[in-house]
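Note that one protein chain is taken out, while the other chains of the complex remain in position.
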Amino acid sequence: MMTGYLLLFLLLAASAASIIGSRRAVAQRAAMGRAHSRPIYHGLNVAIWTGVPALVFLLLWLAGQNTVLDQLVIASYPGAESLDPAARSLLLSEIRQVASGSIFREPTPEVRAAVEHLKSLQSLAQWAMVVLVAAVAIVGATLGFRVIGQRYRARHSVERSITLFMMFSSLVAIFTTLGIVASLVFEAARFFSMVPITEFLFGLRWEPQIAMRADQVAGQGAFGVVPVLFGTFVISALAMLVAVPVGILSAIYLTEYAGPKFRAVVKPALEILAGIPTVVYGFFAVLTVAPAIRTLGLSLGIPSAPNSALAAGGVMGVMIIPFISSLSDDAFAAVPRAMREGSYALGATKGETIRKVLLPAALPGIVGGVLLGFSRAVGETMIVVMAAGLIAQMTLNPFEAVTTVTVQIVTLLIGDSEFDNPKTLAAFALGLVLFVITLGLNLIALHTVRKYREKY
Amino acid sequence: RDQIMVVGSSTVFPYSQAVAEEFANKTGNQAPVVESVGTGGGFKAFCGGIGEATADITGASRAIKESELKLCADNGVTDITEAMIGYDGLSIAHARSAPEMNLTEEQVFLALAAELPDGKGGFIANPNKKWSDIDASLPDFDIIAFGPPPTSGTRDAFVELVMHDGCSELEGMADLKKSDADKWNEVCSRMRQDGPFVEAGENDNLIVQRLESDPNAVGIFGYSFLYENNDKLKAVKINDIEPTFDTIADGSYPVARPLFFYVKNQHRDVIPGMKEFLAEYVSEEALGPDGYLAERGLTPLSDELRAELQTNVLEGKKLGM
Amino acid sequence: MTPAATNGALVDWHSAEMKARRKARYAADRRLQIYGMVAITFALGFLAVLLGTLTFTGYKAFTQTVATVEIDLSSQDIDRAELMEANWRNIVKDALLTTAPGELSRSDERAYMSLFTSSAPYLIREAVLKDRSLLDRSSAYRIPLSDPLDQLAKGEVDRATPENQRRVSDQQIAWYDSLVEQGVISQPFNWALFFNADSRFPELAGLAGAISGSFWALLVCFLISFPVGIAAAIYLEEFAPKNRFTDLIEININNLAAVPSVVFGLLGLAVFLGWFGLPRSVPLVGGLVLSLMTLPTLIIVTRASLKSVPSSIREAALGVGASKHEAIFHHILPLAMPTIMTGTIIGLAQALGETAPLLLIGMNAFITSPPGGVMEASTALPTQIFIWADSPERGFVARTSAAILVLIGFLILMNAIAIFLRQRFERRW
Amino acid sequence: MSEAIVEKTLEKKMNDLSYKMIGQDVSVYYGEKRALFDVNLKVRKNTVTALIGPSGCGKSTFLRCLNRMNDTIDIARVTGTITLDGADIYDPDIDVVELRARVGMVFQKPNPFPKSIFENVAYGPRIHGLARSKADLDQIVESSLQKAGLWNEVKDRLHEAGTGLSGGQQQRLCIARAVAVSPEVILMDEPCSALDPIATARVEELIHELRANYSIVIVTHSMQQAARVSQRTAMFHLGHLVEEDDTDKMFTNPNDQRTQDYIMGRFG
Partner (left out) sequence: MSEAIVEKTLEKKMNDLSYKMIGQDVSVYYGEKRALFDVNLKVRKNTVTALIGPSGCGKSTFLRCLNRMNDTIDIARVTGTITLDGADIYDPDIDVVELRARVGMVFQKPNPFPKSIFENVAYGPRIHGLARSKADLDQIVESSLQKAGLWNEVKDRLHEAGTGLSGGQQQRLCIARAVAVSPEVILMDEPCSALDPIATARVEELIHELRANYSIVIVTHSMQQAARVSQRTAMFHLGHLVEEDDTDKMFTNPNDQRTQDYIMGRFG
């Protein structure tokens, strides 16, 4: 609550400072003539000085407050030195609970004393925070006001702050990647302490079912990731088999043959395919497409599983069509008009121009797009969760069921095993594998696309 | 926090859901947040500690394990009440249009196990492709069974209640259990991976919808789904017994398991409405033979067990450690 | 040797051979065109089948069978100070029993009451709490029929099946028919689908919770990814020096745009729930995860649109003495804004349909009231679909499809806005 | 036969003999905008015709009418008639593919396909089926490159990328590519404006040589270049053909004041 008011206060203070600052700059300019920066920059500069350090201070305070208070409370607790860290944290959590009014059991007098101590410290801290934040804001504002003057380059300083913020923003991507890696690596490491990494990477059997019971030795060789990867690639390949020709051909039609009206209607319609949530595709695959494919397979005399790879892959392919087609579209558009004209001028038909000039010229771009599409297929989750099977088998028959990395991650995580079971932890190892694979694919794809872009 | 937080088994989820809604309606309190994270996931959240961020109640389709109790204790969750609220029948069912089937547990095992004893002390991959391969009296079509994934408690229960029993009835298996328990366990627990058994994910409704379109297939799922879809599906009898509330409750239907929820008593006095919620959960209106949980497919407990349950829960009987 | 190869001589373009050849070439051209058409037809046909199937299974959920019953509350003995405590159950029961044909035995009464939603008393109570003047008069209330009867009314239950195979008994069917005869039954538009939160009873379940959950999550996603995305894009496009490190950032961003969403779910699980200790199931965490997912797309789109502003504008601004920041914030960014907005909307639309990461951070809970803010537990549209799909009650089958249609409706709406923006503000330089 | 008819036939005969292409009342509209106004221009055999005029006056537009390149622009519309050896090239019966093979084109910016040098030149003959055999094709490629004066420079690297050549070489490659389908007319749109002086000189030399076998129409923004390479010059202004005459005459004694002004650098 207090924090909310403080934030509001800072906002108001900064706005006020900005107005006063720019007024003052106006006045000075009236008195002394042309200044380096316009008044508005002086105002903004004061606002930044007023708001930002105080805000940072506030955040740091909030982050540190509890640790410090805990230390103080524990330090005054009789006999705390003798407690081991676990007990200490238990004690602390009890004190905190009691202080927040949730009494789980009758507290001991020591605890009660500590609670009182904590409460007094808390209210002290609260006021200290208010006072200090306000002080920082005032000091900042004073400093900000001081520098208003003819020569002061307020614009530079404001622009520097903005640049800093922008720089920080661009680092978010790095933080995200680090976060992903960190959140996967720790749990995966625990998994690898139970299942040898070689067995995970090279094992040919994936049967998390065996190792699940508490009375069994964990592992038992049922965590071989190869068949899971194999299934992933089979399904992704099937998806590409649908998406690549359809995507490229529709891109060709739309960019080269279709009139502007047709294009204006059909292109967004195709993009709807990309916008449909994958969970919806999943339903469609499992309830409509899979039975149809099974019937087809059986009528052809091919043994067909109800969860055929073809159903999941095919539907996933449809989902990827707009992706491939819009990337191919870009690739075609990037081929300079001069190429087209060069070909037409030699008497080539449209078809010849497309097949012999545009396609080869756009190929690197298209290949990049296909690779990106492939990595998307590898990482696609909901369709396969619903429509692909869970049986890890190595078969190339598209009418059989296979499983994928993402299916296993979701199943393992929303499943029912114990927290420290290799089965649950395997999800993180799989996540790591998935991340590494898509990273590789993306890097290759980006490299191809980029290199190709440089060409024109 | 002014809401109760309930996590845990997907099987118990619909029941907790029903109680939560009824509780909110009745008392005008904020409805509890009920989340289905699986039994194991539930215990993980439940045993994470005490305080706002952790769950108050977790549902489970099996009893809590030693290791989970230990985790709880390590995190200061020391006062837990266990509540067994009824039974969940595991039905094997197929489309209405399919021919009647009546299977023994042994036949189920022969149809779905990964490996079968070859009669000479060794084991061979399950050769049965059609039901009629197992027994000539069974229909002559491919074995297709949709079932829960290895990660679910339902699968656990199915293996334990059907596969193990069916397995033990085979020749020589009883001896094997004594001589090499691990091997026995492996043989009796592994479901086949070569197609006839289809691990269909956690979504039982999808199984139901697929059974409709495929009269040759059978599905394995909670009884409540069969109950809701009575017009489309019918049960396969196990050992001649059809699953009904009565046969499940009196134990004659072999494939039923108890359902539980666990209460974090340390939260009882702090989370508003928790006591009332628990009271609602174990009330006659909910758990009784005509209660609304029965209406959703929960097989109720006998009167004595129910009475005991009610006192245990209301008084917060501490689970022995 | 052909004429062409002989120096200077001319090709006979009108020989039969040349003519045939040209014909074949044109045929090949037409074939390619037809393949393209077939490809588009395939893709759009699939879309049509998908939407058609959904509509076919889902359209029935847009109506709800209700019984309109007159209840006179003024004649009831209700303590106005304790409205919550009044015996609504009996009041409603008495009112509903008046529609029954003749006297019913006690067990028949129970069976008869099961025609109507069991929450009927709470519905009346809610109505009264909202409008106390109802206490003083007799008014008509619409009571939804319970799910099995709703199914019956919608023709989903085949009366010819043996009684033990349906959820409605012959007796209930007879009662229902008599209610129809009395003209009590109607099937109005199912507003509850939009204004109710989730419920275990299909006849009451609605999407309000999911829609507002999605709204809050998207709001968080927007508030974070929009400024940060634009700031990052400007920095990378306009300020960053070209070196290894900025290269790394760039590759990173492109890569993140293609990282599987389930991995983002794992990230959210570990970082926001695990390390930061944020509560489960809340839109804040959902929004944070979604914003991390949307950010790369947004940065890429923004960079592209910044790039597409011709450098002549930049030079013009710099040429009159604007600083780089001024040139960007006064000219380039405003000009790029329509494209950025388009990209943002499309990014948000994608986030709206995202399921897997929300499953992992617990936004698939059962919650019966819409969240009032970003820190209250809630579901989102796609996860609500996921939950309903797994509910045994029949009514949820149609409702799942209806929810999907609603979600797709939102997506199409957002995309349409984006396309409109694009076409309205598209600039050709 | 009436005298008028005789005269007409005679004129036609004359035309056929000395004029390769004849544009009559050619107007071009880009959407609403009219870019050419009733241009009448004759292209003579074995002659280099230069089109000059300030930027945007319609030189390229007229040039692109001659091989119907304007067809590829959706909004472009052409009226009037243009004949090639007496046959109307906008006749619906005319095959545009054949037309473009007979009226080749070289563009302002060299635009080799991103393929090998050999493939660049072989592309045209291949699609038109001009070669019966591999040897045939080799022969066509070689002679075309020779005509474009590029053979000696590239004969050892025929299978390297055409885009790897220098600008001037690329432009000559494009000329070789155009020559390879045995065109009768070659259109060039500012073929040297992206080239350095040395490359320009080479290409101008080439144009001079090609004139022996082809009719050439060249657009240029450089009056000096027009003076150096062409025999006939046509001056465009604001979409109108101002005048057309022998190059010598145009540059020494133009009829029109605008030509005079333009040549003197008073505008453009």
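A, B, C and D are the chain letters, set down in written order, and residue numbers restart from 1 in every chain.
Methods note: a contact is a pair of C-beta atoms (placed from the backbone, for glycine too) under 8 Å apart; a residue touches a chain by one contact, two chains touch by 3 or more.
Note that the coordinates shown come from a computational prediction; the quantities given were computed from them, not determined experimentally.
Chemist: Per the definition of touch given earlier, which of D:Q169, D:T200 or D:S215 contacts the omitted chain?
Modeler: With D:Q169, D:T200 or D:S215 as choices, the missing chain is touched by D:T200.
Chemist: Kindly state which of the options C:L32, C:L335, C:L348 or C:L381 is in contact with the chain not pictured.
Modeler: C:L335
Chemist: If I consider the whole complex, including the chain that's not displayed, which of C:A16, C:A81, C:A140 or C:V320 touches that chain?
Modeler: Per the contact definition at the top, the residue touching the missing chain is C:V320.
Chemist: Which residues does chain D use to touch the chain missing from this display?
Modeler: 54-56, 193, 196-197, 200-201, 222-225, 227, 238, 261, 264-268
Chemist: In terms of residues, what is the contact footprint of the unshown chain on chain A?
Modeler: Contact residues on chain A toward the absent chain are 29, 34-36, 38-39, 153, 155.
Chemist: By the contact definition given up top, give the residues of chain C that touch the hidden chain.
Modeler: 241-242, 310, 312-324, 326, 330-331, 335, 427
One rule holds for everything that comes next: only the chains that are shown with their structure count from here on.
Chemist: Calculate how many whole Å lie between the centre of chain C and the centre of chain D, each centre taken as the average of the chain's C-alpha atoms.
Modeler: 59
Chemist: At least two other chains touched by the same residue of chain C: list those residues.
Modeler: 25-26, 389
Chemist: What are the residues of chain D that contact at least two other chains?
Modeler: Within chain D, residues 97-98, 101, 127-128, 181 contact more than one other chain.
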